[in-house]
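A single protein chain has been omitted; all remaining protein chains appear in their positions.
Labels A and B are assigned to the chains in the order they are written; within every chain, residues are numbered from 1.
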Amino acid sequence: MKIFMRLSVAAALVAALTALSIGAAGSSASTTAASKFTLGIVADTGGLNDHGFNHLAYEGQLEAKAKLGVKIQTLQATSSADYVPYLTKEAEDGDNLVVAVGFDFITALGQVAKEFPKTKFAIIDTPADAIAGKPKNVEGLTFESQQSGYLVGYLSGLVSKAKGYTTISSVGGQDIPSVESYIAGYQAGGKAADPSLKFLNAYSDDFADQAKCETIADNQIGEGSKIVFQVAGGCGLGALQAAKQKGAYGIGVDADQSYLGSYILTSALKKVDVAVEAATASLLKGKFDAGGDIVNSVATGGTGYGVLDAEGKKFAGQLAKVLAEIKSGKIKNIPVTVK
Amino acid sequence: MKLPPSVSRTGRALLVPLTTVVIAFVVAGLVMGLTGTNPFKTYVSIFDGTGLNWLFPWVGGQTRTIASQDLQQTLVATAPLILTGLAVAFAFRAGLFNIGAQGQYTVGSVLAIWVGTSFTHMNPVLHIVASIVAAALIGGAWAALAGWLKAVVGTHEVISTIMLNWIAIWVATYLFQENGPLQGKQALGNPVSNTLPNNVHLPVFWGNPALQGLDVGIFIGLAAAVVFWAIMNRSTLGYEVRAVGHNPDAARGAGINVARNYVVTMAICGAFAGLASSVDVLGWQFQVSTADISGSQVGFLGIAVALLGRNTAIGTVAAALLFGALETGTAADNINASVINPELAPQLTLIIEGLVVLLVSTDLIAVRLLGLPRRLGLGRPEPGADLAQALEPDDAAAQAAAVEGFDAGPATTGL
Partner (left out) sequence: MTTVTKQPPRVAAPTTKQIGIVAVVLAAIAWVLTLPPIMARTPVPSIVLGVTAAVIGVAVLRDSNHRRLGGVTVAIGLIAIPLAIAMTNQTSANVREVFTWSAVVASGLTFATPLIWAALGGIISERSGVVNVGLEGMMLVGCYFGIFGADVCSSWVLGMLIGMASGGLLGLLHAYFSIHLRANQVVSGVAINLLATGITGYLFVAHYGDNGTPGTLPQVPNVTLPVIDHITFLDDAVGRQTNLLTWVGLLLVPVVWWYLFRTRAGLRLRAIGEQPRAASTVGLKVVATRYGAVVTSGMLAALGGVYLSDGFDGSFNFDMTDGRGFIALAAVIFGKWNPFGALAATILFGFSTALAYRLQTFSQTLGTLFQALPYVLTLIAVAGLIGRSRPPAASGIPYVKE
């Protein structure tokens, strides 16, 4: 019934791992000519067309092909039984970098990486040391998504203050670290801009069925929420639809969702495409974070906010200042868990 | 084309579904041609993707290694499909429509992983057996609930099994979610169970155990098919099941306890589905996440597998192999971006599966093509009430054949 259940599960423990990755030294491998380099991707069961990070990873792969001139191989798993054989296939085909998209791969990658010590693997949204046996040929591509959450939360706070809103809300797909860190950042940012703001949060336990997220957002708007932040992939589009119909603002997630209409205040970004392309470019130069993580943050351009709507543009200056403060480290220790 | 009379009845019974599958592939090929994909290249590529080219002695070297791995995956996918197929087929034979194999599979995987990750001091062999038995028992109990409701208050099994599916899915999601009672200790906030220790894995006998080689689960599937056949054709229970499937009122009149029969039938179905989950969990999954719970399709595919296999043991095995091969073959090799957009490939798989099942729903096309006499009743899946009228009275042998072959049909499921 849920053939295309868009479940993209991911791990974070980002705060702890930021420190870890700073400590981890990049091991050097020899440089490879781009024309002889193959970038492989295995997408999880959410599918390449998930409007979320499978799709962004695929975009990054296509960009790497266009800009760096590497060859690509894409395999899309239709069930978790495909994970091990597909990773194996790309390793056996001699791909230079095999990217597993998401936490779902954690067990499979642990098995395969051990069998192919010469192949380099990367896993998205997951710290490398979460993998059993901590293999040295795996790097994690993690995201400080609480920063993106903080930024869109801060903007929501500013808009609320200006318009006299008392309540804003978020709809999460599931209580998992990659979702929670967005929401924790959102609440912290909102509170920083408007300390009196009230936050509602609920989970749909679904990443696909829009009707569910729409119902939850409807309930929240009924309780006074004026801005709805969706962190639920395809399901969350329903939350944005509710915002549109009830005259509230919506905030998109992962990719820029401003194309949905003028009611999208902005989007909290997780630029998986940039991360994939950057990891490829590094490896071409012989740089690989063996057993460590490449942490994507506002500093690397991996997190941030998307296109601002007319209302958001009024606060563009203040928002840019906050972004600079996060970058400089003036704003730090943004929470990753919702209290 | 007309078949000579020397072709035996069994031969015909085999030929008809085979011809139908061939027609299905031709039609699917036409669809591919129309959408700008080369069907011949695609089919060759699908065939190679299934690993079935391993069977050809002239395939050697690296190709042979890859073929063996692909074939292992095809068979890994086939094992649970056989079992969920049997879970649906057994019910159909009793005139019950078991849409609930997915739910029975789900509760089975919960218990398989729980038993498998607890009691760690047990003897490994006993531990494996205990996990498998636990999964089969809970699956059987879950399904028997639907059978019991039908027997006692007459609740239609289609309603109860659909509802039980969703109840199983939500309860299992609750168990493994963040702060859920069965969330793993190493889960880092993610909704997954504990990981199965290495000595509780099903032994791999072909391929690399670390790379999801072929485990003994396929033998569990095949053994279950033999058990299915034996119960159905060589036991009183099987006779009763078939009699109830034919006509529950007549069966009741003949002194069969129909109510008890429903409960036992569903329990057996659920046990098959529970076995399927244990084969997956102990064979290659090694842990259960909420994504596995909500993303699994194997129970629903079981419906198509059972129907494709005409609800017989051998047919279900063949259909499961076809589906396992299609899933493996269409996905891995064929996603070469130069042949077809990788985002479209899984959709094409579904279309091909749909066409195969659709064309298999009727034998009339194949029957006409082969020039078989229509009065053989092969176009009719319904062995019930008016079969006798449809057949000519003197054609007793043909009638027997039709009943034998199509005992199959979801006769009195009465939707």
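Assume a contact is a pair of C-beta atoms (placed from the backbone, for glycine too) under 8 Å apart; a residue touches a chain by one contact, two chains touch by 3 or more.
What you are looking at is a predicted structure, and each value in this text was computed from that prediction instead of being measured.
> One chain isn't displayed here. Which of the visible ones does it touch?
The omitted chain makes contact with A, B across the full complex.
> Out of B:Gly184, B:Gly270 or B:Pro346, which touches the unshown chain?
The single option touching the absent chain is B:Pro346.
> Looking at the whole complex, which of B:Ile113, B:Val158, B:Val216 or B:Ala291 touches the chain that is not displayed?
B:Val158
> Among B:Leu14, B:Val59, B:Met122 or B:Ile167, which residue is in touch with the absent chain?
B:Ile167
> Using the touch definition up top, pick the residue from B:Val16, B:Ala144 or B:Ala304 that touches the left-out chain.
The single option touching the absent chain is B:Ala304.
> I need the residue numbers on chain B that touch the omitted chain, in ascending order.
Residues touching the hidden chain, for chain B, are 35, 97, 99, 149, 153-156, 158-160, 162-164, 166-167, 170-171, 173-174, 177, 179-180, 303-304, 307-308, 341, 343-344, 346-358, 360-362, 364-365, 379-382, 384-386, 390, 409-410, 412-415.
> Please identify, in ascending order, the residues of chain A that touch the omitted chain?
Touching the missing chain: residues 1-4, 6, 47, 49, 51, 55, 59, 175, 202-203, 205, 208-212, 214-216, 218-219, 222-223, 234, 237-238, 241, 244-246, 259-261.
Keep in mind that, in the parts below, only the chains that are shown with their structure count from here on.
> How far is the middle of chain A from the middle of chain B, if each middle is the mean of its Cα atoms, in Å?
So the centroids are 37 Å from each other.
> Please output the residues of chain B touching chain A within their complex, sorted ascending.
66, 69-70, 73, 76-77, 102, 165, 173, 177-179, 188-192, 195, 208, 210-212, 280, 284-287, 289-292, 294-297, 300, 327, 331-332, 335, 337, 342-343, 345-346, 349-350
> Could you please specify the touching residues of chain A with respect to chain B in the complex?
These residues of chain A touch chain B: 1-3, 5, 7, 9-13, 45, 47-49, 58, 72, 74-82, 84-86, 88-89, 92, 103-104, 107, 111-112, 114-115, 130, 132, 174-177, 180, 205-206.
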